[in-house]
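Attaching a single structure in structure tokens format; questions to follow.
Omission of a single protein chain aside, the complex is shown with its protein chains in their original locations.
Labels A, B and C are assigned to the chains in the order they are written; within every chain, residues are numbered from 1.
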Amino acid sequence: MSGNTFGKLFTVTTFGESHGPAMGCIVDGCPPGLPLTEADLQQDVDRRRTGTSHFVSQRREADQVRILSGVFEGHTTGTPIGILIENTDARSRDYERLRDRFRPGHADYTYQQKYGVRDHRGGGRSSARETVMRTAAGAIARRYLAMRLGVRIYGYLSQVGPLLLEPVDPPFAYQNPFFCPDPQRVKEIEELIWKVRSAGDSIGARVTVIAAGVPPGLGEPVFDRLDADIAHALMSINAVKAVELGAGVRSAAQRGRVLGGISSGQDVIAHLTLKPTSSIQVPGSTIDLAGNAVEIVTTGRHDPCVGLRATPIAEAMLALVLMDHYLRHRAQNADVKSATPDISAPRA
Amino acid sequence: MSGNTFGKLFTVTTFGESHGPAMGCIVDGCPPGLPLTEADLQQDVDRRRTGTSHFVSQRREADQVRILSGVFEGHTTGTPIGILIENTDARSRDYERLRDRFRPGHADYTYQQKYGVRDHRGGGRSSARETVMRTAAGAIARRYLAMRLGVRIYGYLSQVGPLLLEPVDPPFAYQNPFFCPDPQRVKEIEELIWKVRSAGDSIGARVTVIAAGVPPGLGEPVFDRLDADIAHALMSINAVKAVELGAGVRSAAQRGRVLGGISSGQDVIAHLTLKPTSSIQVPGSTIDLAGNAVEIVTTGRHDPCVGLRATPIAEAMLALVLMDHYLRHRAQNADVKSATPDISAPRA
Amino acid sequence: MSGNTFGKLFTVTTFGESHGPAMGCIVDGCPPGLPLTEADLQQDVDRRRTGTSHFVSQRREADQVRILSGVFEGHTTGTPIGILIENTDARSRDYERLRDRFRPGHADYTYQQKYGVRDHRGGGRSSARETVMRTAAGAIARRYLAMRLGVRIYGYLSQVGPLLLEPVDPPFAYQNPFFCPDPQRVKEIEELIWKVRSAGDSIGARVTVIAAGVPPGLGEPVFDRLDADIAHALMSINAVKAVELGAGVRSAAQRGRVLGGISSGQDVIAHLTLKPTSSIQVPGSTIDLAGNAVEIVTTGRHDPCVGLRATPIAEAMLALVLMDHYLRHRAQNADVKSATPDISAPRA
Partner (left out) sequence: MSGNTFGKLFTVTTFGESHGPAMGCIVDGCPPGLPLTEADLQQDVDRRRTGTSHFVSQRREADQVRILSGVFEGHTTGTPIGILIENTDARSRDYERLRDRFRPGHADYTYQQKYGVRDHRGGGRSSARETVMRTAAGAIARRYLAMRLGVRIYGYLSQVGPLLLEPVDPPFAYQNPFFCPDPQRVKEIEELIWKVRSAGDSIGARVTVIAAGVPPGLGEPVFDRLDADIAHALMSINAVKAVELGAGVRSAAQRGRVLGGISSGQDVIAHLTLKPTSSIQVPGSTIDLAGNAVEIVTTGRHDPCVGLRATPIAEAMLALVLMDHYLRHRAQNADVKSATPDISAPRA
């Protein structure tokens, strides 16, 4: 209820502060018998990792995933899966100056307001580091969806600042540090990011995620339509300010894919827009705990564009939604023998 | 779990099919002692009502709200509030032809796939008629927020088809059938809708909703950030395909209002984009239950622009989210004596 | 969250005060395709009905069940089932004297403490009348369990005051007003109740409920073991003060039936003990709203033994738990191909 659990049947509950001893989560409700090793989670966690290149935040974490329960002799057992990653590179001295003042555009002020206390080191719980557990948990969902249902989830960077990117070669998105789906545009992005970074500034981005092979019937009308839960999931990612399904804001021209909030068997497509990160290294004005106006320069290690790292996180969240809805659907409707024809191929 | 409940602490559970005997809901968790009468709900329900003008669907319902429990001698008692509206104008003969074929762009096909059976009359549960209960329940939330916390929620049509509308005079939005916030543009909209309607076509729209006076601290990191729950709420409305918070898709230039997913005391602003309704009166092709290609003309009573009616529904959903988060916040943090200064007025 | 919803996947949300216009509930999550009519619910509601004989409370309600949604052409559709029963015989004048004083042993005082306000007429929400919706909703669960899984749920009065009753002839429990399972003991009970009633006093009872044919695997370790949820369900019935599973308080000698909180395929047996009703017609002392000591005689229409009416309610609650756990189990474990042998018949 305090917001650290996602999902209804396939649930992920996370904990951990940026500069505490560890990040962790519990995945409950996973079907038993799924082949699963730590390496399966490590793969997705590594894709997300801070510091994969010099284009994103320079914090370096080993991010070694440990499975503490719920897996026995290489298979899930149906009991809760405990996952732990220790924080090994948390230099909290960097943040001592932030103890009594609020970084503009960060959650510092609102956490203080809400809880009357906060872990000021590196954003504490509000740090994007929290998303590491989303990718670990999402990897389990993704694995089940792929192995049992043939669902394929992928994503790519579709916009960064003014640059619009087309999915010319989607698999290529996994082979460059920007998740750019167009081999011809990588150089351009690289230059843009360097320029923004040099100026101590930051820039927004847009990411597209797609699930292919989703079985029809997923989504619970009326409040938990598939698209509503996808919106919830993606909007819960740090810095996301817009979520679009299908044609989204250009909806005048769109062809529906999720109808009445229920998957139809066609691809599920979602887009998320991320605002520029707030940790800019140009001096700004803020207030301190006593309410006095003070100047602040945010010097911690941060990204010129948080959107560059969002693709694997968005894929993970999409996987979690689909997995949860698959279990929700079959709980109620496992008896249904659907005699309806495949909408994609009407008989002439 | 099957999707007909919204909220965690202030919960709304709805039922009802478009052409069944009645629509109803149960609002649970409402604080006791709130002055409340049926007239308070009627007001918001009336604003949403089908047939307020000849510009929207011509179905005419009395939509008379009855409160069946939870209110005693004019005040809420803290027990569940049962609400009922009987369906008085449901001409189901109109829909007999749809028994064995699926309207394109509707939920007909996906409901059949999901449940193996459906009430084909007027969309059944997937009909926008379902939203009548959202406005009734939302009216309770809105009333509490206004009377106890001074929160003011309002909205307006910000785009219809190609027309962009500015909030020149927000209160005016309540005085015209389009929720248009600019007195100068009403005629233009009227002409556009007539044109679309005459062509048997439909058109998309965008609605903006705003909550002013929201106390700081609302929103539960990390998965139930205030913006994530708002996205969920608004995306759960029929035909909505995009939700934006603050600057949304134009996020490069935005000033944050909900930071780290927690309200800061500043206005909460959200936008929703609605696709064109699918009930177009030009012949289209579809399939029937046996999978054969057939032609279909959707002749039921429907809107040329569902977005025209979305404003009060979106306001209701925003009210429900804020109310729920207010209770969630005070459950955990009622002890917090926030000594933080008001961010909007730093001392010099 | 405010306690008016039962179940996680097969959920029942109820509303209604004893002397309000109606009692109602919404059953969400029911699998589609189940044959269901109002008569199916009426049957169980009638078994519970106040006034079936002169041995229980003399209030007479028609208790006519209406299904308002979720059923189409005689089958459930998978959408929420709205159920309504109007209160037709609510003489609230009887209760005017209770407006400013608290009946001892009733919820009058605690409701006032909790909510600061209460509907004082006949107990309002705290009245046992609320259980009518449990039986209606339970009837749906029971029907699914019987038709799809072959589960048979039955119960009987196992103790009333000092009289211990054995299940000599369980079906006979449905043929007498006391749910007594032994034809030889009815007369004895009748005499006991008359005696208690004449004295204006009341008496406790114990009820036993049994589910036969429950599939193995139901129950979610560790907190939602099947027996924990059964305990929750039965203890939520008015006046119940003890719940026992299997051998219960005599556990030294018992053979386990629900092991590790998971059904094993053997019968599920539970017992509930109900305290004597508090509406005794002998004068007692209490306090009024101002805290003054006052005398009170509770003269409303009430039962000398609430336990006499508890059997169908307990059966309904057991059905709701099993139904919910069946859906919960198959959500997670529908893939499991259980190769384990039947525990009841080991091969020699």
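The rule we apply is simple: a residue touches a chain if its C-beta (ideal position, glycine included) is under 8 Å from a C-beta of that chain, and two chains touch if they have at least 3 such contacts.
Source: prediction; values computed, not measured.
Visitor: Using the definition of touch stated at the top, determine which of C:130, C:182 or C:315 touches the missing chain.
Guide: Touching the chain that is not displayed is residue C:130.
Visitor: Looking at the whole complex, which of A:78, A:122 or A:246 touches the chain that is not displayed?
Guide: Of the listed residues, the one touching the omitted chain is A:78.
Visitor: Tell me which of B:78, B:181 or B:204 is the one touching the absent chain.
Guide: Reading the full complex, the residue touching the unseen chain is B:78.
Visitor: List every residue of subunit B that touches the chain not included in the displayed model.
Guide: So the residues of subunit B touching the missing chain come out as 1, 9, 29-33, 78-79, 148, 221, 327-328, 330-336.
Visitor: Need a quick check: the contact residues on subunit C for the chain that isn't drawn.
Guide: Contacting residues on subunit C, toward the hidden partner: 1-6, 8-9, 14, 102, 105-107, 109-116, 125-126, 130, 161, 203-204, 206, 216-217, 219-225, 227-236, 240-249, 251-252, 254, 256, 258-265, 273-276, 278, 285-287, 289-293, 328-329, 331-333, 336-343, 346-348.
Visitor: Considering the entire assembly, which residues of subunit A contact the chain that has been omitted?
Guide: Touch with the absent chain occurs at residues 1-5, 8-9, 11, 13-17, 20-26, 28-29, 32-33, 66, 68-70, 72, 75, 77-82, 84, 114-119, 124-125.
By definition in this document, only the chains that are shown with their structure count from here on.
Visitor: Over half shared or under half: which fits the residue numbers at the contact of copies subunit A and subunit C, same or different?
Guide: same
Visitor: Quick check: how many Å separate the C-alpha centres of subunit B and subunit C?
Guide: The computed centroid separation for subunit B versus subunit C comes out at 37 Å.
Visitor: Where the centres are mean C-alpha positions, what is the separation of subunit A from subunit B, in Å?
Guide: 27
Visitor: Mind checking the centre-to-centre distance between subunit A and subunit C? Centres are C-alpha means, answer in whole Å.
Guide: Measuring from centre to centre gives 45 Å for this pair.
Visitor: Among the residues of subunit B, pick out those that touch two or more other chains and give their numbers.
Guide: Where subunit B meets two or more other chains at a single residue, that happens at 1-5, 8-9, 14, 114-116, 125.
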